[in-house]
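A single protein chain has been omitted; all remaining protein chains appear in their positions.
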C-alpha cells in the first residue's frame, strides 16, 4: 500500500528499501528505483545557505497520497512511497524521496520519474532560497524571484 | 570519482547517499537516482530459493569501473557508483546498486538507467537460479535454460 | 459570511500577511473574493504582469471562479507549486 508523508527528518533508506524488497519479492518484484533530491549548495554562481520549505497542510499530504495511490494502480507497480521534507534545510540535506518498486526495471524508472514530476508540480509546497546574494522565492520549476519584504 | 566494485555484502545506503550529497552539493548537484536490484521470489509461477552469482574476475571489476568512469565523462554527471554482489543470494536480497548524482534530475534518471543496462549486458557475471522446479542458468537478459549436470 | 484566506510564498511580499478573514455577502462567488483581494492589494497586479499566476484553491481544491463560497471556506492563493 502506498505511503506518502510530509516529514521533518531524514528517513532510514536501509530500512525502507529492505522492507519494500522483502515485501515485494514474492509478488515478482526485483527492482527498486529511489530518487533523492537534496539542497543545492550553489545556484547561478551564488552560495546557498538554506532552503526554507513550507507545505500547505493538510492538502500537501493529501496530494502526495493521491499521487502515490494512483501510481500504484498500474499492475506492474508493486509499491510507491513518497516523502517530502519541510523546514530549514542546508546544502546537501535531503528534501524529497520517491521510492518505486515494480516488476520490471523499466517500469520502476518510468514511474519514479513520473511521480517525481507530479509531486513537484501538483503538491502545494513552496520554498524560499537563502543565498549569499539575498533571498529568493522559488516558483514552479525553478524560477527565482527576489524576496521584497520580510513577512 | 567513480566507484565500482564487486561486493559480497550489502552496502549502507544512508552512508553512500549522504556522502554523495555532501560531496556534490557544492558542484550544483541536487539529484541522486539509485537503482537497487534484488532477488525475485517468484519466476514464471515457481518459487525461487536462491540465485548464485559468479563474477569473472578481475575482468568483471574492470568492466564495472570502465562503465562508471565513462558515465562520469558527461559534465552534468557528478558521481557514479556501481556495486554488484556475488555469492548465494536469497529472495529479497539486494544484488546490484547503481547510484548516480547529476546536476538535473532528468540526467540522473537517464544515466542510472543506461549504466544499469550496460552493467547487465557487458559485465562477465553469471547466475544460476535455484527454484522449486529445478535449477536454471540465466542467460543474457532473462532467458532461462535448465541445468543439465552438477559441475 | 466569513472566509479564511491564506497567502503563500511570494504573495506574502504583497499582502504582508500569511492569512486573514474576509467578510463577504452571503451569495459571494470565488471571483468576487478575488476581486476584493485585488482591490485591497493593488500591487498584486505586478505579479501577474510578470507572468506569475496567483492560483486559488478552495478547501484544497481547484475550483471554478464561479464557485459559490460558503461560510467558513478556506481559500488559498499561491504561485505555481515548487516541491522537490
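Note that the chains are named A, B and C in the order they appear, and that numbering of residues resets to 1 at the start of each chain.
Just so it is clear, a residue touches a chain if its C-beta (ideal position, glycine included) is under 8 Å from a C-beta of that chain, and two chains touch if they have at least 3 such contacts.
Computed from a prediction, not measured in an experiment: that's the story for all the values here.
Novice: Can you list the shown chains that the hidden chain touches?
Specialist: Hidden chain, whole complex, touched shown chains: B.
Novice: Can you list where subunit B touches the absent chain?
Specialist: Interface residues of subunit B facing the absent chain: 37, 54, 56, 58-59, 62, 84, 95-96, 116, 119-128, 137-143, 145, 147-149, 151.
The rule is simple: only the chains that are shown with their structure count from here on.
Novice: Can you figure out the chain closest to the middle, judged by Cα centres?
Specialist: Closest chain centre to the overall C-alpha centroid: A.
Novice: Whole-Å distance, subunit A centre to subunit C centre, using C-alpha means?
Specialist: 26
Novice: Take the average of all CA coordinates in subunit A, do the same for subunit B, and state the distance between these two points in whole angstrom.
Specialist: Chain centroid spacing, subunit A to subunit B, equals 23 Å.
Novice: Mind pulling the residue numbers of subunit C that touch at least two other chains?
Specialist: 84
Novice: Which residues of subunit A are in contact with two or more other chains?
Specialist: Subunit A, residues with two or more chain partners: 37, 116.
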